[in-house]
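Just one protein chain is left out here, and the rest sit where they should.
Naming follows writing order (A and B), and every chain is counted from residue 1.
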Amino acid sequence: MKRSLRPLAATAVIFVIAYAVAVLQFPNMLSTRVLGNFLTDNAFLGIAAVGMTFVIISGGIDLSVGAVIGFTGVLIAVLTSWLGFHPLAAFAIALGVAALFGAAMGFTIHYLQVPSFIVTLAGMFLARGGASIITQDSVPIKHEFYATLGDLMIRLPGGGRLSFIGMVMIAVFLGGALLAHRTKFGSYVYALGGNSVSASLMGVPVARTTVQIYMLSSVLAALAGIVFSLYTSAGYPLAAVGVELDAISAVVIGGTLLTGGYGFVLGTFVGVMLLGLVQTYIIFDGTLSSWWTKIVIGVLLFLFIVLQRVIFAASAPAEKSPEKV
Amino acid sequence: MRRLRLDRLANPQLLALVGVLAINWLLFPSFFNVTWQDGRFFGSFIDVLNRGAPVAILAIGMTGVIATKGVDLSVGAIMAVCGAVAATMVVAGYPAPIAVIAALAVGLACGLWNGFLVAVLDIQPIVATLVLMVAGRGIAQLITEGSIVTFNDPALIFIGTGSVLGLPMAAVIAVVLMVLVTLLVRRTAIGLFIQAIGVNRAAASLAGIHSRMLLMLVYALSGLCAAIAGIVVAADIRGADANNSGLWLELDAILAVVIGGTSLLGGRFSIPMAVVGALIIQAMNTGILVSGFPPEFNLVVKAGMIILILLLQSPFAALPFKRRPAAPNKTASS
Partner (left out) sequence: MADSQYVLEARGVIKIFGSHMALDAVDFGLRAGEVHALLGENGAGKSTLIKILTGAYQPDGGQVLVDGQAVTLDNPLHAQTHGIGTVYQEVNLLPNRSVAENLYLGHQPTRFGLVDHRRMERDARVLLTRYGLDLDPGSELGTHSVAVQQIVAIARAVQLSGKVLILDEPTASLDRNEVERLFEVIGDLKRAGLAIIFITHFLDQVFAIADRVTVLRNGRLVDTQQLDALNRTDVVRLMLGKDIAFSGATDLEPENPTTEVLLEFTGYGRRRSVHPFNLTIHKGEVIGVAGLLGSGRTEMARIMFGADPADQGTMRVNGKAATLRSTTDAIALGFGFCPEDRKAEGILGDLSVRENIVIALQGKLGWFKALNRDEQLEIAGKFGESMDIRAASLDMPVKLLSGGNQQKVILSRWLATDPAFLILDEPTRGIDVGAHAEIVRTINRLRDDGMAMVVISSELDEVVAYSSRIVVMRDREMVAELRGKNINPGVIVQAIANNPDEATL
């Protein structure tokens, strides 16, 4: 098996075992209802995590996604509820704003040659602060279009339902996988994460690709914000605080190397589902408290970081050449 | 002891601090008014010192980490853990000193854990410290069992709200810690070795410097500083809030260190200047508050500061100052 597949295989195995254990304990968990809720409840996280996957494969990190989700929610709420825009128009504006925002971050990262974490940190402050300046309260969204979208769903056998936002997430994952593995842009993203010097010598448009990667991440974060506003029917400036950490965790647990170069969009899906499983299990159990989620995620994160370290150190080509470096 | 020269005071950080304070004073003329009440000073300026202390304390530890080309994302979460430890222990009836020592020990252990991942397992610092950043708050909630543990142990509360010679205890702790750590790194060879590793690890290793122990030390120190900051914050609000204690403060601490002139690429560092950086951030926060802007405006200002610093440190910033072959008077003559 390719070494880059090994962490993903580990995740899949852990997911299957964990799910089996959970089902043995609570047979109700094996139902389309629970599975459908899995997708609905984690839709915004999954969409944001797809963007994060691209960023991390390219060797960067994006700390701004949670803030962009919050900002988008507020922007849409204000545009529809206060200014009377149609939600679709508000969506388009929000996605456009996010694209510009991501482009600015990518531009800064490439041209000022600064670590992505500090630039996206500024982005996080800016988006959170911007949202809070617009409003500090939760702004409800009451629009029939929201109700229409909320009713849109596919009924699954067994009483489960695949909601509209669940479908959006699945579509984003499929689109993301296609983009990562079947387009030139995708191959450039992996190239940057592998070795940006080689990539540039091989003709990869490094500047353009970097800008596009952060644009993609911000646009998907904005889409996650739209989904989140559909989920909560409100916009709140402090919504989705810390989602970037959950997204990063899902990406790493899904088999993407945090230092870049290796990873799978569909692996991130398994990662998101594993996080969702932990949460659902804790709810089903009823005696466990919510903070165990964070601890379990932290432990998984640690295990996968060490696992990747072992896999990629052990199978690296033999000792470096005797020539000095 | 070296002579303190006047020109050493005229550095950009101190000038920026004076500038921010001056703007506060212009916007809010009573900014520097200090009153004496109940045996201590009160006033907006004193408030800056008090409120700025936690970030200053974190920045003291963060400086060493950044000087070795690393970063510690976990300090906010460690604050929450240590605050929770101290609070639950006094509530459980342990005397305050024991609770404080236990909290400090937990912070040190967290720091050593980070150091182990970075120095021994050779994991990138940002990745290694992410683990505790994610798990830390969960651990803190586990300790407090999800509630905000309030306490009224006078000794522990004194750490957050007491005063020494009329000055807020938190600020005094920050200053004492700054002096102690500065002496530790400057009076020993540790500071020189940290810089050597940050500048050129290969050359430092050929010159016979062991980087592992040193990396363990800087991360341990960062964990310890986070513990102190966590205790101060918990003592200030008389309770441990696992969700919000130290939230995003790791980012403020990094910002303070960078404002203090230590490059994210490692090398030369200054702990006092990082503390000044923390004061600059807090002076702006306080200024925004007293001017009646919503506190969230801070975030936008901080984002602006990061962008400004990135621009100042970028290769382009040097361009206007580069000597060009064509001198200006030459163009004038043509």
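In the analysis below, a residue touches a chain if its C-beta (ideal position, glycine included) is under 8 Å from a C-beta of that chain, and two chains touch if they have at least 3 such contacts.
No experiment lies behind these values; they were computed from the predicted model shown.
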Contact partner of the left-out chain, one of B:A103, B:A204 or B:L279: B:A204
Residue of B:F31, B:F45, B:F151 or B:F193 in touch with the missing chain, whole complex considered: B:F193
Full-complex contact with the absent chain, from A:Y190, A:F264 or A:F302: A:Y190
Among B:G83, B:G267 or B:G287, residue touching the chain not depicted: B:G267
Residues of subunit A (touch criterion as defined above) contacting the omitted chain: 2-4, 178, 182-184, 186-188, 190-191, 193-195, 197-199, 201-204, 261-262, 315-317, 319-325
Interface residues of subunit B (partner: the chain not displayed): 2, 187-190, 192-193, 195-196, 199-200, 202-210, 267-268
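Please note the rule applied: only the chains that are shown with their structure count from here on.
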Averaged-CA centre spacing for the pair subunit B and subunit A, given as whole angstrom: 30
Residues of subunit B touching subunit A in the complex: 71, 121-124, 126-128, 130-142, 145-146, 242, 251, 254, 258, 264, 294, 296-303, 306-307, 310-311, 313-316
Touch list for subunit A against partner subunit B, complex: 61, 108, 111-115, 117-119, 121-126, 128-133, 136, 237, 245, 248-249, 258-259, 289-299, 301-302, 305-306, 309
